[in-house]
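Presenting subunit A:
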Amino acid sequence: MTTLEFILGHYAYWLTLVLMMIGLYGMMMKRNLVKKLIGMTIFQVSIIIFYVAGAVKWGATEPILDNVDIEKVHHGMTQAISTAKYINPLPHTLMLTAIVVGVATTGVAFALVIMIYKRYKTLDEAVLLERMKKDNDSDN
Partner candidate 1 sequence: MILTTNSPVLIPLLFLVFGLLIPLIAWKRNSLAWPTLMLVSTAAAAISIYNVFKVLSTGPVHYHLGNWVPPIGIEYVLDHLSVFVMVVINVVAFLVLIHAREIVGKEMPGKQAPYFATVSLMMAGFNGIVVTGDLFNLYVFLEISSLSLYGLIAIGERKSPVAAFRYLIMGTVAASFYLLGVGFLYMTTGSLNMADVKAILPSIIGQPTVLIALALMVLGMGIKMALFPLHGWLPDAYTYAPSTSSAIIAPTGTKVASYVMLRVMFFVFGVSYVAKTLPLAAMITWMAAIAIIYGSIMAIAQSEMKRMLAYSSVAQVGYIALGIGLANPFGLIGAVLHVLNHAVMKAGLFLVSGNLRFKLGHSNIFKLDNTVRKKMPWTMAAFTVGALSMVGLPPMAGFFSKWYLIRGAYSSPSWTGWVFIGVIFLSSLLNAVYFFRIIEKVYMKPLTASKNGANGHDHNDHHAAGHVVEAEVPRDEVSGSMLIPTLVLAVGLIVLGILNAFIVNGIIKYIIPAGM
Partner candidate 2 sequence: MTTYTSIVPLLAVLVSLAAVPLIIWSRKHPNLRESWTIAASLVKFGLVLSLLPNALLNKVAELNIIEISPGINLALRVDQFGIFFALIASGLWIFTSFYSIGYMRGENSHKQTRYFSSFAICLSSTIGIAFSANLLTFIVFYEMLTIATYPLVIHEENEEAIKAGRKYLIYTLTAGLFLIVATVWTYGIAGTLDFKAGGLFSDGMLDLPRATMLFLLFLAAVGVKAGIMPFHSWLPTAMAAPTPVSALLHAVAVVKSGVFAVIRVVGFVFGPAMMAAFGLDTILLTMAGITIIVASLIALRQDNLKRRLAYSTVGHLSYIVLGAALLTKSGFTGGIMHIAFHATMKITLFFVAGAIAVNLHRKNISQLNGIGRVMPWTMGAFTVGAIGLAGIPPINGFVSKWYLGIGSIESGNLIPLAILVVSGLLNAAYFFPIVHIAFFRKGDDGLKGKGEASLFMVVPIVICAILSVLFGIYPDLFFNFFKLAGSIAASIVA
């Protein structure tokens, strides 16, 4: 396939990649702790988008059985629901779990940030490291 098709056709994955990189950039390069957390959240979100993107099918609708299909099965007119009509619900459920995990992680992370702020009165990583070093010296 042509390059254009390659890029545009996989736009979801490119989005994932871009978000991942933004997230990593935030985690590594930003000095503010909260910004690091934002980066981490973006990173997690990129993976969620990846899964969700993988669930999509051409011309499919949301995975809620409509009454017509259910009637058809009840009356024995079809053996099974045609799965091509509905997008894959499994990644969605997985990602619900992942979102919850993300929320919990963010909660714990912010609790830690509050603790750090209470003890060191700063959210800047460089200042924090300096103050920790002073701690070291006063310990010894």
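The definition used in the following text is that contacts are C-beta pairs under 8 Å (C-beta built on N, C-alpha and C of every residue); 3 or more make two chains touch, one makes a residue touch a chain; residues count from 1.
How were these picked? Simply put, all candidates are chains of the complex that A comes from, given by their letters.
What you are looking at is a predicted structure, and each value in this text was computed from that prediction instead of being measured.
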Touching candidate - 1 or 2 - for subunit A as found in this complex: 1
In the complex, subunit A residues that touch candidate 1: 24, 27, 33, 36, 40, 43-44, 47, 50-51, 54, 90-91, 94, 97-98, 101, 104-105, 108-109, 111-113, 115-116, 119-120, 128, 132, 135
